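The structure appears below as structure tokens.
A protein chain is absent from this complex, but the other protein chains hold their places.
Which chain is which? They are A and B, in the order written, and residues in each are numbered from 1.
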Amino acid sequence: MNNTGMLKRVLEKGAFAVTAECGPPKGSDPGVVLKKADMLRGSIDAVNVTDNQTAIVRMSSLAACVLLKEAGLDPVLQMVMRDRNRIALQSDVLGASALGINNILCLSGDHQSFGNQGQALGVFDIDSTQFIQVIRDMRDKGVILGGESLSEPVKAFIGAAANPFADPPEFRIVRLAKKIAAGADFIQTQCIYNLERFERWFEMAKDRGLTEKVAILGGVTPLKSAGMARYMKNRVAGMDIPDKIIRRMDGVPKDRQKEEGLKICVETIERLKELEGVRGVHIMAIEWEDIVGQIVERAGLLPRPACGKD
Amino acid sequence: MITAEQKPIEEIRAMMAPYKRVLALGCASCVAECAAGGEKETAMLASVLRMADKMNGEERMIKEMTLERQCVNEFVLQLDRVIEEYDAILSLACGAGVQAVAEMYDDMPVIPALNTEFIGETKERGLWVENCLGCGDCMLFDFGGICPLARCSKHLLNGPCGGSVDGKCEVNPDIPCAWQLIIDRLAKFDALERLEKIYPPKDWSKKQGGGPRKIVREDQQK
Partner (left out) sequence: MKESPKARVALFYCRNVPGSSEEERQALEKEYGTHVRLFPLACSGRLEPVHLLRALEEFADAAYVITCPEGACRYFEGNRRAVKRVERTKAVIAGIGLESERIGIIIGNKEKTKTLSEHLHELMETASRLGVSPVFNRRGEDRG
């Protein structure tokens, strides 16, 4: 069964899209990826595959995407700017297209100092906004950077990330606008715990007419414990976890914290569904992919729309 | 200026081990400014090395000299009159100076006493910060005088990234987010709309497209 392009079709149909995330293994076993595919199948429209996230060496995103595609899912190839120059990046876009991997999400990437190869050279030849534009031109004009023609253009459904919670707050919308102007078709945001702040950001995006130009999917991550909540609040850059969420997690005994985390997650999705203009949700259940199905079900998002290829 | 810091003393001593007549050669320019290789630092290092030799029962002659600039051949030539006295030079210059001396006296081992670091400014006494990458295609005007290549950890030209928090870089909270600085600076000039357009990819060929770089000025030649 070939579900490539599912995300695009769901969004075109105007339905509320559901995407999830899958981290490839720190090893060469394709079985790990296929197991995650099994957990997610039927609950989601597309699944992002991270690209050496946190600068930790993992199976390549493109390889894992191919495995997921063959397993019947619609993969989203994440590409960071940290590890490859424009030659390699464009080459990978051609390769992805040849393999039928058309969803590409462009990211800067975590700095190399965060991972397990601290002595590596960070490439950062071009940035994610420029790369969005490069892919768009490879698709719409059939050219690479510099204008030389491709023998065959790519098909691409271009994604970008947005963080409503990073600084400077007044500039975040400008950044979003730039990515859209560069050619982003869809946006996935950083995970949301502070709904008020998200809604303020979303309103500003709406005011600028951006929500009509691009499909914005709100990100969510289920909390597993109060400890995890605190860690993310204090140690992860660009996260906003309000104290009331920490208190909620602290307020239940340890063996009920997972459930509380799931409740918060589902409530957030319910709110996203209500917000006019939010086109879907992106569920990042890090190393907890088997919970995605339950979240999607509890949020009333099953069954997924049947958007077979016509 | 170019900044540098002294290598650990054990590393220096290990490199000096085979040599018995060493000239500690300082430089009065950049490395003096960052208190790593000027006349004072050269005197101190030589004294400490001599003491270490005595403590270890090692026979070695170490003398000091400081050149105005070790990276300018005309100054390096001043060594002609003393070079015969030594079997190695311990250079406290930046990498450019070390190599200039090594090339001038190409059968003389030249040991670097410093680790050369970056092009930067003396922000205040005792504080030096990197602010230039030598990209060969200066864009400082577009960014209000703040270099997004040298000062943004990810070289973003359409920043900031999602890790900028409280005006600090995700890599290290001691590092200001260059994009926060750029936004604040352009706001002062009322020029924020400049950042609304997508800045195109950097032409890195001006930095490394032709291999190691060279400048030739015939009007400056003899």
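As a convention for this text, contacts are C-beta pairs under 8 Å (C-beta built on N, C-alpha and C of every residue); 3 or more make two chains touch, one makes a residue touch a chain.
Remember, predicted model here, so these are calculated numbers, not experimental data.
Taking every chain of the complex into account, the omitted one touches B. Contact with the undisplayed chain is limited, among B:A14, B:M51, B:L127 or B:A191, to B:M51.
Listed for chain B, the residues touching the missing chain in the whole complex are 8-10, 40, 43-44, 47-48, 50-52, 54-55.
Operating definition for what follows: only the chains that are shown with their structure count from here on.
Centroids of chain A and chain B (each the mean of its C-alpha atoms) stand 41 Å apart. Here chain A touches chain B in the complex through residues 81-82, 86, 108-111, 113-114, 122, 124-130, 133, 145, 161-163, 166-168, 171, 174-175, 177-178, 181-182, 190, 237-238, going by the rule given at the top.
By the touch criterion stated above, chain B contacts chain A in their complex at residues 153-167, 170-171, 177, 180, 183, 192, 195-202, 204.
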